[in-house]
Structure formats: C-alpha cells, structure tokens
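The complex appears here without one of its protein chains, the remainder shown in place.
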Amino acid sequence: MNTFGRIFRLTSFGESHGRGIGGIIDGCPPGIEIDLEYIQNELSRRRPGQSKITTQRMEPDKVEFLSGIFEGKSQGTPIAFIVWNKDQHSGDYNNLKDVFRPSHADYTYQKKYGTRDHRGGGRSSARETIARVVAGAIARLVLRKAGVQVFAYVSQVGEIELAKGYQELDLTLTDQSIVRCPDQETAEKMIARIEEAGRDHDTVGGVITGVVRGVPAGWGEPVFNKLHADLGFGMLGINAVKGFEYGSGFSGTRLSGSQHNDIFIKGEEGIKTKTNHSGGIQGGISNGEDIYFRVAFKPIATLLKEQKTVDQYENEVVINPKGRHDPCVLPRAVPIVEAMAALVLADHYLMQQLYTL
Amino acid sequence: MNTFGRIFRLTSFGESHGRGIGGIIDGCPPGIEIDLEYIQNELSRRRPGQSKITTQRMEPDKVEFLSGIFEGKSQGTPIAFIVWNKDQHSGDYNNLKDVFRPSHADYTYQKKYGTRDHRGGGRSSARETIARVVAGAIARLVLRKAGVQVFAYVSQVGEIELAKGYQELDLTLTDQSIVRCPDQETAEKMIARIEEAGRDHDTVGGVITGVVRGVPAGWGEPVFNKLHADLGFGMLGINAVKGFEYGSGFSGTRLSGSQHNDIFIKGEEGIKTKTNHSGGIQGGISNGEDIYFRVAFKPIATLLKEQKTVDQYENEVVINPKGRHDPCVLPRAVPIVEAMAALVLADHYLMQQLYTL
Amino acid sequence: MNTFGRIFRLTSFGESHGRGIGGIIDGCPPGIEIDLEYIQNELSRRRPGQSKITTQRMEPDKVEFLSGIFEGKSQGTPIAFIVWNKDQHSGDYNNLKDVFRPSHADYTYQKKYGTRDHRGGGRSSARETIARVVAGAIARLVLRKAGVQVFAYVSQVGEIELAKGYQELDLTLTDQSIVRCPDQETAEKMIARIEEAGRDHDTVGGVITGVVRGVPAGWGEPVFNKLHADLGFGMLGINAVKGFEYGSGFSGTRLSGSQHNDIFIKGEEGIKTKTNHSGGIQGGISNGEDIYFRVAFKPIATLLKEQKTVDQYENEVVINPKGRHDPCVLPRAVPIVEAMAALVLADHYLMQQLYTL
Partner (left out) sequence: MNTFGRIFRLTSFGESHGRGIGGIIDGCPPGIEIDLEYIQNELSRRRPGQSKITTQRMEPDKVEFLSGIFEGKSQGTPIAFIVWNKDQHSGDYNNLKDVFRPSHADYTYQKKYGTRDHRGGGRSSARETIARVVAGAIARLVLRKAGVQVFAYVSQVGEIELAKGYQELDLTLTDQSIVRCPDQETAEKMIARIEEAGRDHDTVGGVITGVVRGVPAGWGEPVFNKLHADLGFGMLGINAVKGFEYGSGFSGTRLSGSQHNDIFIKGEEGIKTKTNHSGGIQGGISNGEDIYFRVAFKPIATLLKEQKTVDQYENEVVINPKGRHDPCVLPRAVPIVEAMAALVLADHYLMQQLYTL
C-alpha cells in the first residue's frame, strides 16, 4: 500500500537510514521533457540545512534517475529514481532502540509489523517525502501542458497568522523568505517565532495554504474520488498533517446558504462565479475557478529536551534526544504540499482523457 | 471511479430520479450474520421525512438484497443491493433543465461529461449516499467481530457550538434528539436554529464529530494510506463536506510540541497515552486510543428562494425553486459519517490480516 | 475480487438460484448510444433453450438497466443492470446439498469459504456469465467508435475439427448454424456429435476461435498487461476453459525462428506484415493485423448419469442427477468469448487515450 494515484502513480520505497529513498512513477505519458534542473531544484527546496531555521543536517539529496527517460524525454515506461542516503548518524539512535518516543510512530509500527527499523524512524521518517517531491516535480511538468500552476505558502506558524487571503498576495515571492511566506512582515514574525521555539528546544506547528490556477472545468470524479477528496487524501498522507479544508472550509459552516452560494455570471471567457466559497470545486469537479485549500501541521514530535515515556518492555524511561532537527516543519513542507497537489491533479488530468473518445 | 475501499469495496450506482440507488459490496468475508433489521434501521436514520427539521419528502427507502447472502449469512461473494426510487417528482425539474443552479454540480457535470441527467441532480444527488449507508451497516457488522464501535453526532449547527468534548458526552443518547446532538440543551438550540433557517427559506451548515472506540493498535498503512488519510478521504467524499480534521486538528497547530506530545504510560492493559492529541493515530497507524475527528459541512445549496444564475446558453436567469428540501443536512448526515468511517475501518481491519501469516 | 478491467470495469454479482445476475459497468465513457435491442440480442445468443442441442431450460433472460443511461445514451456514470432469475427449480438440488459433485466447484468453495450456496452451483454457475455478455455488448458499442469488430466461432467439438483457417471462412455466417460454426459441413458433423453425447447422457468439449479485426497498431501494455495476456486472462476466467493460445500458439513452438518471423512490408495503407504468426500482437502491443486466438473448453462436468463421489462428511455416495443440462457448452459460449474479448479491447482502447495529451 505504498502507491499513490490511479493513472499517474507513484510507488515509493526507502527508510531514513537505509540505502536511500526513491520510487517508481508509472503512467507518465511519453514525450514529456524531463527538466532535470527543475526537478533537482524542487528537491533542494525540501532538503534539510537550507536556512538558519531548518535543521543543520546537510543532506545534498541529489536525485538519480534509473529508467524511463531517453534523450531527455519520458518514454511512457516506468520512471525509477533514487536519492542515496548520506550523512546518516545511525549510531545516534542506538539508545532509542527499544524506546517508544512520544507521538512518533515507534509504538504503532511495532504493533503493526511486530518488528521495526528503529534508526531515525525508518519508513515513518519524513525523508520518505523525497519520493513525493521528485514525482510531484514530474507531475508539474505534465501539468504544464494543461497550463496548470501549483502554489503553496506558509500562512500560519503557531499563533502567527497571515491576515491576507491568497488573492492579495504575490505568490511568486514565496521563496524569497526562508519561512516561505510571501508577505514579508508576517514572514519576519514567523521566523522569530520559529527561532524562539528552537531556543526552547521545542517545536511549533502551523498551516500551509495551497492554490492551484488554470485547472479547466471538468476535472474530478463525482462520487468518492471528488477532486477535493483526492487532494485531502494526498495532504493527510503527509507526515504531521492533522487537518484539511478547501474553499470556505470550517469557517463556511457558520454561513447561511444564501451567503455561501457562488452565483454564476457570464464572464468574458464564458461562465464564471461571482464569489468562490466553493474553492474551485463543485460536486467534486473543478469549475474553472482557483482551487485553494489549507493544511494543518502539528508541531513535530521530536523535541531536544527531556521527556518521559516507556520502552517496549513497558519500563518507564526518560529520553533526552540530541541531534539536529527542525523546530518547525512548515517551510520545508511547502514543496511537499505542492508535490502532492500536483500528483493529484496530474492524475485527474489524465483521467479526464478517458471521457472523450 | 465509483468504488470505495481496497479490500472491503463498495461500488455504487444510481441517480436520484433513475430506477434506484444501490451498490455491490465485494470483499466481505463469509460467515458474517447479515442483520437485515439493523441495516434497514441505519438506512431509516438517513431517510428524508423522519422529523420536523428534515425535508417532508417521504421516501420509505427500503433496501432489497440481490445476492451474496444465504441462510442469513454472507457467503464471501458479492453482496448487491438496491433501494428503488419512489415519490419522484421529476417534472419539478423540467424548468431547471438548462439552468446551472448556484453551487450545485450542474455546471461541472455538463463540463465534465458533455451531458447530464438534470433531474434532481442525477448522480450528484445526496441520494447516492444510500449505498454508503447500506454498505457501512454491513461494515459495522464485520467490525463487531473486532469489538469496534463507531459513533457520530452533530457538534455544531451554524454558530451554535457544543462546548463539551466527546469524553463528557453519553454517545448512546445521540438519536434521542432529532438533531442528533447528545447534549439536550445544545440540541434544542440547534433545532431552533434549523427551524429559523427553514422559515427564512435558507439553509445552515455545521460540524459532525466522529468517534471510534475499540480499534486495536496496528491498523492503518504508514505512508499514503494513513488511517486518518483514508478517513479524511471518506469524509471529503460526502456531499457538502468542506473540511476534515482529527485529534487536535487545526487548533493543535497553535500548540508547542511539548504541549502536544502524548506521553506513553504503562496502563493496566498495556501501554497507553496520557493525553490524546494524536486522535488515536500515530504515524498513520492506530495506537489503541479513541479515534476522533471533525467533519465540516457547508450550508446546502438548494434554497427555496429567488437566486440569479445563468443557463447553459449563458443567459442570465432567475430561479425560484419549489419543493421539499432540508434546511440543514447534518442530522441526516450522521449515519453517513458513521458509514464512511465503518467502511474505512473494515477495510483496514481486513488489510491488517495480511501482516500475519 | 469480482471486478474485471482497469478502466472499463465490470463488477458482477449473483448466484444461479438467488434473485438474479447482474453487474455494474464503471468507466464507460459518456455519449455512447446504448442500443438495447443489440444488447438483448447478445444475451439471447447466450441463453439456454435456444436450440435442440442446448439445454431445454427456458430462461428468458431479459436485461433490465438500473442506472447510467439517460435519453438513450451513457452518462459516464455507473451502468448497473440485472437479469432476474426465473424458472428455478431449487428443490432439484436438495439431495445434492452435502454432496461434492465430481469436477464441480462444490468442494473447493466449501474449502475456501467454509460455506456455500449449494443450489445450482451458486456463484460458480455459468449463469454468472450473463453479466459478462451484457457488459461485453456495451464494450462492443464503445469499440464501434474505433472500428473494431469481434468474432468467435466453434472450431472444434470433441474430435471434430474445422480444417479451414479463419481467413477462409465467412464469419458473418456463424449464427446461421445452431452450433455456431460458419462452415456448414463441419457444423453438421458437430451437431451430430453433440446429439450423440446427449443420447449418452454424457458431454463433449471443444475449441472456440476468436478473431478481432480493426484494432489499430499501438493497443496493449508492454510488460505484464500484454494485450494477449489480458485476452488470455479474460478467456481463462470463463467457466470450463482449460487453455488459451494466440497466433501460432502451441503449434508455433515447432517452427524455427526463420519460419515464424513475420516480415514487415510496405502496404498500401502503411506498414504490414507478410505473414501473421504473431496473431496481430508483437511485444504485447497490437500491430494492426488481425488478432486471432483459440480457447479450449473441457467437456462440462454435469452428467445425467450415475457417478461415484463423496459428501462433506467424507461418505461415499452415488449421484444420478436429473434435470436439463447442455451436453456441449460451446455454442452458447461463443457470445461469452466475444464478450470477454470486447471487454479487454475496450479497456485497452481507453487506456491508449492516456498516451496522448
């Protein structure tokens, strides 16, 4: 159950302290120009050690393609890739071998599999998302054909919230701040908040907002695989995610129907809606308006401070991890959110080909 | 793309004004006692006309099984069923034939398929959820074997919010109020709010909380099919749902890691957690604690009042629908939320069998 | 595991002595004209009682559509259908309740499920193929868009073999003989052979040849889902089938490579092959030539004569079934072979859409 997607499918593999992280993309159409620099750049946006507010682990994370590309183009055959693991300090984890760290997957993996690779979380490590970012980058190359653009940015860190809506922001500015918030003033507050958490050996959560532009009306499946259900499924599969909402979301539950309905009007290029509480999706299918959504990330569980817990023999123990960890996962999660959105949309783009013979 | 689940699978069919709504459940293990009365009762909890705050359409909605059951037990073969459509006033929709109702699926279906059954929303009608409730009831019969219980209740209607957490409530009282809120005082306020919306020919949204008890540690898949990702996917596939969160959800984003982490302790029956911000799921896998989540429903789009819109020839029109519609979908959505949760859990229950040879 | 196909998918349901046999077709594109008369006609080609050499059970087998069709056209939504069971003599089977009939599925079902519907074979009955014929007929309506035609005919009954290859036959004559062999002289011998088997209260096997014309070059998947692998999979899933070969098949194993290779030549409408030992498929992908294959059917196991066997308490018993059964399944299996071929081809037709954006 390590495959994502129905037509454009990623199957991922790898543990944080194994040989590497990689995957196979199956279902990518032939003839797509595989812009290696672009893909590597997406991966570098995700890697540790990229700024003062991320972990100082240096993982170069260079992707190596193993198949499916010939003379710079996809061949319609499986595209396999790997990012070799380096800079691993597996020894760091020896003292945690039998311990169930609080709010990690140690305990549940042990219960599920009866065994686990304890080194750095094994398969539950967020390093697995490398595979998603690589595949998501290729999905974005496919989506270029349809004129679709995917954006994400940090809209909340702890209690620091970006007050503006996405329409008021210049989303091309996101990467100009190390926290990946396109509003400079808010970005500075967020950075200060993350630095504070780092000083406290603590962590802080937040929210990432995603925006997709250029999706034509008609993508999505009407019943179970509603476009937003697949988007939500993709986002909820990212480590540390606790919630997903799209369009008016939870706050829309307080509106009346007459406030919430998006009135259709005749626009210059066909039918439009006057407002967009629907978040670009109606009845599970895109309506041509911007798609936007919000993804909640909990504060990550790895704290560089003393915590009580138990080990697998049910003994009480105190742990006090050392090492290099992010106090806030959100800046590095932006390319992951974008990647998952791109995977979902590329899948629906291809599925929509099945409706027109 | 009308199939839900990987092992315990529902494929649904039917339009609101066609012959009926039904489905095939494939992957149900043999030997499950099929308690027809229980299933019919679940369906009746969903049907229209059950109280003064739901639509007065009378649809008896009696389920008829077509296969897979012999001498009262599942056979391991596909269980097909249908609920025949009755009390249809298809003629009511003739004047809406070419119109795109605001925030409905009329426009997007037309764009997707190039055709649509305009009568009552066709396949986009919430009547489709009949198939889910029937299949969910059978999933609950399967889950009984594992001692799993699924609950849901209305925790918010418009701005009326239930202040208590689920731990403070007696969830067996939910159906004693017509609004399906187990707290009597709040229930009365909610009913009043819905009646107000009805008088205004308007609608109101809200939140349903789900609680699952008795799931042992170890269910769920670690990467894409995290238990909460599948739950969220199921919920987001329900009509009118705009958001999903589990455990600490969106509000947990404001906590620090040291506040949010659930410390493991040694309980009487093995390892427990002291708090449950994780919502019973860690690393995508159940940890044996209660699973709880919240589902946001928008106010439904069918208003019995004048609204501007356009038709498929891009003419501006004014519609003023008559008929019988719910001012608030939430009371009737409670069994649907329970059904989707049960489908997801039965699927993971079966998947977990694959890990032990 | 009752679903066939990846994009154009049939999920079937039903037992021979339950309420009926039916299915859901998911993935049929919208806008296909659903020619009900054509579909019913295909079904009638399969039904019992159609001639003196088939069982005299009279099952009218009228298909009833439940969803997915509006104003005569497919809607892109699931097409559900049922054929109600009639003329059931369930009582006939009471004395066989605990008996494992030789070479039937009684014993294996009991071992698999721990339970079984003993009446007429339950789900293992060839009545299940009704669902395939209905879905196959719709697949053929889809394939009309691509100009693809599917034929099958009886080429062997017992030791009576049709000497001519398919190229020497007029395949439109197949249904003019009750045995569905387009060569009149051979047909008569086959009929005599079947009548002989019937008089002996015995049964006889044979071979059906399939031919598909008009498939353009490029359909099929190169590795596991080779076009002939999917065809073979479909055929081997038909009751009583024991073997499948395509193109030169088993006899081609005796040729040398220089005899077997199909030389490419320049034809009037592009590239052709001089011979067609490849059976229209190279590397798993259609090459534009005729696709042809052979399907082996064993003599069916239901004999109207005394046979020794054991019951589920391991007692030795003698059975002597009465009733109405086919001495030879092949004439009625012709539309089933055609249906399975059509399902496979429609699936690959749609899959091929995914390669061109």
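Note that the chains take the letters A, B and C in the order they are written out, and that residue 1 is the start of every chain.
To be clear about the criterion, contacts are C-beta pairs under 8 Å (C-beta built on N, C-alpha and C of every residue); 3 or more make two chains touch, one makes a residue touch a chain.
From a predicted model like this one, the values you see are computed outputs, not experimental measurements.
Q: Determine which of the presented chains are touched by the chain that is not presented, and list them.
A: The chain that is not shown is in contact with A, B, C.
Q: May I ask which residue of C:Ile24, C:Ala152, C:Leu303 or C:Ala342 touches the chain that does not appear here?
A: Per the contact definition at the top, the residue touching the missing chain is C:Leu303.
Q: Just checking the interface: what residues of chain B touch the absent partner chain?
A: 7, 27, 29-30, 76-77, 142, 145-146, 222, 349-350, 353-357
Q: Against the chain that's been left off, what residues of chain A make contact? List them.
A: 1-3, 11-15, 18-20, 22-24, 26-27, 30-31, 65-68, 70, 73, 75-80, 82, 112-117, 122-123
Q: Which parts of chain C face the unshown chain closely enough to count as touching?
A: Considering the whole complex, chain C reaches the absent chain at 1-4, 6, 12, 100, 102-105, 107-109, 111-114, 123-124, 128, 156, 158-159, 197, 200, 202-207, 216-226, 228-230, 232-234, 236-237, 239, 242-250, 252-266, 270-271, 273, 277-279, 281-288, 294, 296-303, 305, 307-310, 314, 316, 351-352, 355-356.
In this section, only the chains that are shown with their structure count from here on.
Q: Measuring centre to centre, with centres taken as mean CA positions, what chain is farthest from chain C?
A: It is A.
Q: Centroid from C-alpha atoms only, then distance chain B to chain C, rounded to Å. What do you get?
A: One centre to the other, that is 40 Å.
Q: Using mean C-alpha positions as chain centres, tell me how far chain A is from chain B in Å, no decimals.
A: That gives a centre separation of 26 Å.
Q: Which chain C residues reach two or more other chains?
A: Residues 27, 30, 76-77 of chain C each touch two or more of the other chains.
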